[in-house]
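After the structure tokens below, expect a handful of questions from me.
Note that this complex is displayed minus one protein chain, with the remaining chains in position.
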Amino acid sequence: MRAVVIHAAKDLRIEERDPEVAGPGEVEVAIEAGGVCGSDLHYFNHGGFGAIRLREPMILGHEVAGRIVALGDAVEGLAVGDRVAVSPSRPCGGCDYCLAGLPNQCLHMRFYGSAMPFPHVQGAFRQRLVASASQCHKVAADVSPGEAALSEPFAVTLHAVARAGSLLDRRVLVSGCGPIGALAIIAARAHGAREIVATDVADPALAVAARIGADRTINVAQAPEALAAYGAGKGSFDVQFEASGDERAVRAGLDVLRPRGILVQIGVGGDIAIPQSLVVAKEIEIRGSFRFHSEFALAVDTINRRRVDLTPLLTGTYPFEEAVAAFEAAGDRRRTMKVQLAF
Amino acid sequence: MRAVVIHAAKDLRIEERDPEVAGPGEVEVAIEAGGVCGSDLHYFNHGGFGAIRLREPMILGHEVAGRIVALGDAVEGLAVGDRVAVSPSRPCGGCDYCLAGLPNQCLHMRFYGSAMPFPHVQGAFRQRLVASASQCHKVAADVSPGEAALSEPFAVTLHAVARAGSLLDRRVLVSGCGPIGALAIIAARAHGAREIVATDVADPALAVAARIGADRTINVAQAPEALAAYGAGKGSFDVQFEASGDERAVRAGLDVLRPRGILVQIGVGGDIAIPQSLVVAKEIEIRGSFRFHSEFALAVDTINRRRVDLTPLLTGTYPFEEAVAAFEAAGDRRRTMKVQLAF
Amino acid sequence: MRAVVIHAAKDLRIEERDPEVAGPGEVEVAIEAGGVCGSDLHYFNHGGFGAIRLREPMILGHEVAGRIVALGDAVEGLAVGDRVAVSPSRPCGGCDYCLAGLPNQCLHMRFYGSAMPFPHVQGAFRQRLVASASQCHKVAADVSPGEAALSEPFAVTLHAVARAGSLLDRRVLVSGCGPIGALAIIAARAHGAREIVATDVADPALAVAARIGADRTINVAQAPEALAAYGAGKGSFDVQFEASGDERAVRAGLDVLRPRGILVQIGVGGDIAIPQSLVVAKEIEIRGSFRFHSEFALAVDTINRRRVDLTPLLTGTYPFEEAVAAFEAAGDRRRTMKVQLAF
Partner (left out) sequence: MRAVVIHAAKDLRIEERDPEVAGPGEVEVAIEAGGVCGSDLHYFNHGGFGAIRLREPMILGHEVAGRIVALGDAVEGLAVGDRVAVSPSRPCGGCDYCLAGLPNQCLHMRFYGSAMPFPHVQGAFRQRLVASASQCHKVAADVSPGEAALSEPFAVTLHAVARAGSLLDRRVLVSGCGPIGALAIIAARAHGAREIVATDVADPALAVAARIGADRTINVAQAPEALAAYGAGKGSFDVQFEASGDERAVRAGLDVLRPRGILVQIGVGGDIAIPQSLVVAKEIEIRGSFRFHSEFALAVDTINRRRVDLTPLLTGTYPFEEAVAAFEAAGDRRRTMKVQLAF
């Protein structure tokens, strides 16, 4: 079995790994598609991010879908041949946070392709993956592997929408139109946002944003005043989904959010300087949103029922053996939205 | 009638002003006590704060209580001789925010002693004040003028507690134990906080904090590790009331808040740098809290019923003619908590 | 100017009324379409409902749309010729509830065609209506008068959805598929409900429910066990929109709601007997939903943007002169969903 293994920044290799055997409650999945995520890119470009650094070789990847090829004992509801999206999230089910309904905050989380714990949690960019049956969600026959593999980032944005509360009658700003921002637009639209304005500094990203449901797009590198105009009165937006991780996007958002507006932070950069007086005077709420829990099943269900169309995000698929080319393409926002590997 | 007028930084004068006459729905109040607030100190020390600068002489003051000496027409429920706490807040009652139940966000707010609009809104440090009857809340016979004048800052902290939601079973951190932090401790205790830890860099402030209800106090200048220990696991506090406006207090709080913890920002400084990744990973909520609305009446009622004891905050009263000495004392945290003027 | 006037049960007349003149801030609207609502039917069939009884002749109607034919002074944003949906709701803007952001609870509400106050508030089934400009919301050119007149009942259901909170990942039961239940299905679907099961005792209503977005329909007169099956475990639905006002629908809902499930009551009948022990043991929330406030503008906007298709509800239009026939048709659920009058 071959896998995509990161050894250090810019050192990505295709390597042989011993296959695993599905134990009780587990299944073996032949991976078909795997999406390259921002965190994968951070490992590839920088060997990590923030305090999280590679300390041993690690299989990358956590946005995957495939086909079940073998069942362990005591698996119910799944069969060989089923096509599934695989959640990368394996909370322990026993810690205080799991028992409080917050498994995404699990103290013992095992999340594919993460160098946070040591030994690292090996990822899912591999030909065969043994996963818990509970991680595997069946996809409908007419859903492509690429769409199915978008379940994970779509779940991230559904969780962000859940963090915002009801979007009924809400005017929404989405800052940053990479894959997460784009999916946030789709998720917000599917949950009733009244109006969606999307911002980015790259026109190709904004073109996708417009295509998938933004009512208006603004290139804030070229026309920052178009966004600033929403700051009239005390602001115009009820909710901001901040998917850029960029300090300027946060600050611009605080200016155009209404009093009691909610900024849901999804994207992650480093430290950002925020104007405390504005947060106080407008009584703004900044809410972090981290991964997902029940939203993974919801993502698959929403895709299966064709309530959303995620295909405009699929801008390139590479054979997994060409992972280096794929990762280089994924880092170029002028060319790509979501890049995936085919296995 | 004499008033306490700020002309520029360090230029505070006692001046004659023409008395006003109570019109319909208004009352004339002989001010008895007025507390010096942090914003008053900013005008005194720096001529303003942030973008808000003095552009003309302005009577200072917005924490006042007194006795009604005359009634305008059509005033109900108040009588000459009534002792009242006077809310400095006069929302317009007609803008979108007033009609949304958010009068503290009123687009046309008139708040005593504020240089935000021009002409400035003249303040309440004066011998006679004409106010709307709706701003005046009767105080019980055994409540001193000084206690009554604490209604305003107490209302600020009750609003902050309201912003946090229910404190039932919540562990609370209060950072900054000046008057607002101290009142936040009292307000949180009165609303059921399970445990309150208070931090400051000044021992006298912490001594008051302990006296009024903090379960534990920590001098974070001397023993930062005592606070940091609460960061074990993913953190210990459900709610932080941040009353210092200091970046270090915010950052330390993010470290010791639990996932989904709420940081209510009351104190205001300038820009602060926050670790975005921590806000995201722990899904923390930062909520600004600005002034108050219905909480002013609640503050007076709570004081009247003797459900709280605010007297430990009263650390010095000066004749208003000695306002300069009072302001200088108010700026010295080693000596004072809340300084008030007597009229 | 002619109007549709109810004098007593079964005594509905077309009568001449003096035209009114648009004053400052008002407009004169030539009514084009008016929908017959359940409360109109109650006046027609029973002369009132509950404690609310006709005590003088009253023009009926509150679901109307038309075209502006004259402007009073000081009207901005509207012009002669504009086609508008007219909100029947005129809160006072000054009472405690209006200032708390709850204008639908206004203590001095003027709502078209209501016998609750005396003199009654005359309704909008008339050729010319003078309304406040703030009640008039422009409709897009391709929206028919009949669709525009659905703004009011659609607003009722949007308010009900708002009362339920976010529907993300929520399984929804709609009981009663008359016009309000049907619009609740549309509103819930547009705001992201994961799954919608609709129940009624009439197959034609269920056929419309299926067409407009219900995932499953159940005729509870014929197959109550199909609904009861959702009670397995402790229940299946997160939210119920109860639009029948029927005790059996409420009780059946309590059986199939999950613990902490929310029953939003929209439909109104008389007293209903509920099993207190079930409400307690499953910690169910029953929430009343009454009319709407900001949701009227949202309804018009949602229709204008073509985010919903309400036309399947339009099952019959009658000249207003044939109001009696229209009201008789409107009362026959086997034949009609929403009946409207053309003016």
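In this document, chain identifiers A, B and C correspond to the written order of the chains, with residue numbering beginning at 1 in each.
We adopt the following convention: contacts are C-beta pairs under 8 Å (C-beta built on N, C-alpha and C of every residue); 3 or more make two chains touch, one makes a residue touch a chain.
Computed from a prediction, not measured in an experiment: that's the story for all the values here.
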Checklist entry - Looking at the whole complex, which of A:74, A:100 or A:325 touches the chain that is not displayed? => result A:100
Checklist entry - Looking at B:165, B:224, B:316 or B:331, which makes contact with the chain not pictured? => result B:165
Checklist entry - Given the contact definition stated above, which residue among C:87, C:151, C:265 or C:336 touches the chain not shown here? => result C:265
Checklist entry - Of C:15, C:56 or C:283, which sits in contact with the chain we cannot see? => result C:283
Next on the checklist: Need a quick check: the contact residues on chain A for the chain that isn't drawn.
Outcome noted: 93-94, 98-103
Checklist entry - If the missing chain were put back, which residues of chain B would it touch? => result 158, 161-162, 165-169, 190-192, 194, 294-295, 298, 301-302
Next on the checklist: Even though one chain is hidden, which residues of chain C still touch it in the full complex?
Outcome noted: 50, 97, 102, 104-105, 107, 163, 233-234, 245, 250, 259-260, 265-266, 268-290
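Here is the rule we go by: only the chains that are shown with their structure count from here on.
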Checklist entry - From the C-alpha centre of chain A to that of chain C, how far is it in Å? => result 40
Checklist entry - Roughly how many whole angstrom separate the Cα centroids of chain B and chain C? => result 45
